[in-house]
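One chain of protein is taken out of this complex; the other chains stay put.
Per-chain numbering from 1; labels A and B assigned in written order.
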Amino acid sequence: MSRGAAFTALLTAALAVVLTFLALPLVAIFLDVGPGRLVASLDDQGSVEALVLSLRVTLVALAVIVALGTPTAWLLATRSFRGRTLAITLVELPLVVPPAVAGIGLLAALGPRGLLGPALDRAGVELVFQTAGVVVALVFVASPFYIRQALAAFTALDPTVIEASRTLGAGDARTFARVGLPGARAGLVAGGALAWGRALGEFGATLVFAGSLGGVTQTAPLAIYGRFADDFTGALALSAVLVAVSGAILLAVKPAGGGRVLGDARA
Amino acid sequence: MLALDARARLGDFDLDAALAVPGGECLALVGPSGAGKSTLLRVAAGLLRPQYGVVRCGDQLWLDTAGGVDLPPDRRRVGFLFQDYALFGHLSAWRNVAYGLAGSGRAERRRRAHELLERFDLLDRADARPATLSGGERQRVALARALARDPAVLLLDEPLSALDASTRSRASRELLELIGTARVPTVVVTHDFEQAALLADRIAVLASGAIVQTGTASELAARPRSAFVADLTGAVVLLGTAGRDGDLTRVDLEGGGSVASTDEATGPVAATVHPWEVTLEREAARHEDSARNRLGVEVTSVTTVGNRVRVGLLGPQPMAAELTGAAAAGLALAPGVRAVAVFKATATRLVNR
Partner (left out) sequence: MKTRPAAAATALALLVGGAAGCGANDNGGAGSKPRLTVSAATSLKRAFTAYGGDFRSAQARFSFAGSDELAAQIRQGVRPDVFAAANTKLPDQLHREGLVGRPVVFAGNRLVLAVPAHGARVRSLADLAPHGIKLAVGAPGVPVGSYTREVLGRLPAGESKAILANVRSNEPDVAGVVGKLGQGAADAGFVYVTDVVATRGRVRSIELPKALQPDVRYGAAVVRGAKQPTQARAFVRGLRGGQGQKALLRAGFEPAPK
């Protein structure tokens, strides 16, 4: 076997292993229980409630993340200032923090006994055991996914195009809106999809910080976990739906994202 | 009048330059890449803040680092043409041009943008995206866009360099006309002396962050103040050591041979002569004339430029001669042919190195 063919074989083998490893649990979910029983298990109050709650909180969290994260990423991408590197590291920190630790941190910061507890209490804001608390936990764990992508997308913009906008009389705000956002659109959409997927699957921080109560804080992942012990089929069904929704989100975003092959012509 | 004075750190050396361009005049900044030409342009536009700088446009103070004045680019009325045009890829041609038009209503902006595009003969491409336009079309859209706001100064960064040779000549003529009608101070940055000579009223030669000479194209070519400027203007440059020889100066050339000059100089010098003052003779013909410089050369290239022929030569050092087509043909010049380059001592300039 020539060197080139051997290397290609190695690459192919690696890809096969990775694909199998990643796909097997997901395929098993769908195959273990037939589709008929799956659908039947879904038709129960608790499951629907959990799914609806999941969609509600993740969409609200995504809106918050995009609203706050986009200007943040623009600032980090276009201005240099002292502490910029530190700021970027802080923004990425939740990525490496285990979800349960994130939940504990949120409790320590925003819980009744936390740093801001008294202030929140005076303002009449209740987070623990509330749906709002779930949104807070989701924003915390998922925002780095969006901000990193947005930052990369803005950084990849041609700096002369930004400069051109400025020389044509557009201030920073107009440049951001009319050149920055359209130029970075693909990256922003991809980042939003990643953040949404992460939020949909969030478990540890939600459980620790907001608790688990049907209709209020029990999102789909929490419901799956609660169901696992005495209604395995129900857990499977809900898992299948969650996997399907997440997969659909990722696929929907694919065209906007790219997928250019390096050194295109030769396959 | 655009007045600029700036000092900045530029990698290996410091930029320290000042220039003043009256309204209606075009100044070209010429020099090798990295000399600081684009930097000066960016300082004028407000895209770069130098360590020290003052920029004045008319009676408006745009930059005064000492006094804490630094108007952002969007508050300066500049028309900036970027080297790669920097068009907005997601907008059509007319929207690109309309980008700088603020204030007026949408219909008015549209009308003005189309008006400008028509002036640049691009009306039929008004709705096209930059990606579908040719290089020359993109250059014209970028120009139209820069002019849309009726800028107070025009700053053009290598306006012709990205164009292919055939488009360039047409673009040069259009650009020249545009600069003429704009009537605002214009600064053109280019690495090509011939482009500068064509477009500008005055040329400033920039090398390693400093302006080494300013003047019209002919002044620079006729009286270069250094070997660098001479080389830039396309003169033949011969390096050697000078000493008196009667009432002439004799220069012993590196690589062998010597030439005489009516200029006075001693020590290490560069002897320069214009290619069009160099005649070529076949080796057979011999004249004895101490007032004429004669160097044995070999032809390395023969290039036709319009009705002239530029002949690349290799003597003790590289040289060039410019002949009419007829003369070149008569001499049957071709690479490898041996000849003698002849030029007068009075046409040989000396500059100290």
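Criterion: a contact is a pair of C-beta atoms (placed from the backbone, for glycine too) under 8 Å apart; a residue touches a chain by one contact, two chains touch by 3 or more.
In this text the structure is predicted, and so the values were computed from the model without any measurement.
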item: For the chain not depicted, the shown chains it touches; value: A
item: Chain not shown: contacting residue from A:A50, A:V128 or A:A237; value: A:V128
item: Identified contact with the non-displayed chain, of A:L86, A:A123 or A:A229; value: A:A229
item: Among A:G111, A:P144 or A:G201, the residue in touch with the chain that has been omitted; value: A:G111
item: Interface with the undisplayed chain - residues on subunit A; value: 107-108, 111-114, 117, 128-129, 207-208, 211-214, 216-218, 225-226, 228-230, 232
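The rule is short, and it goes like this: only the chains that are shown with their structure count from here on.
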item: Partner subunit B, residues of subunit A touching it in the complex; value: 158, 160-161, 163-171, 178-179, 182-183
item: Sites on subunit B touched by subunit A in the complex; value: 45-47, 72-74, 76-80, 82-84, 86-90, 99-100, 102, 145-146, 148-149
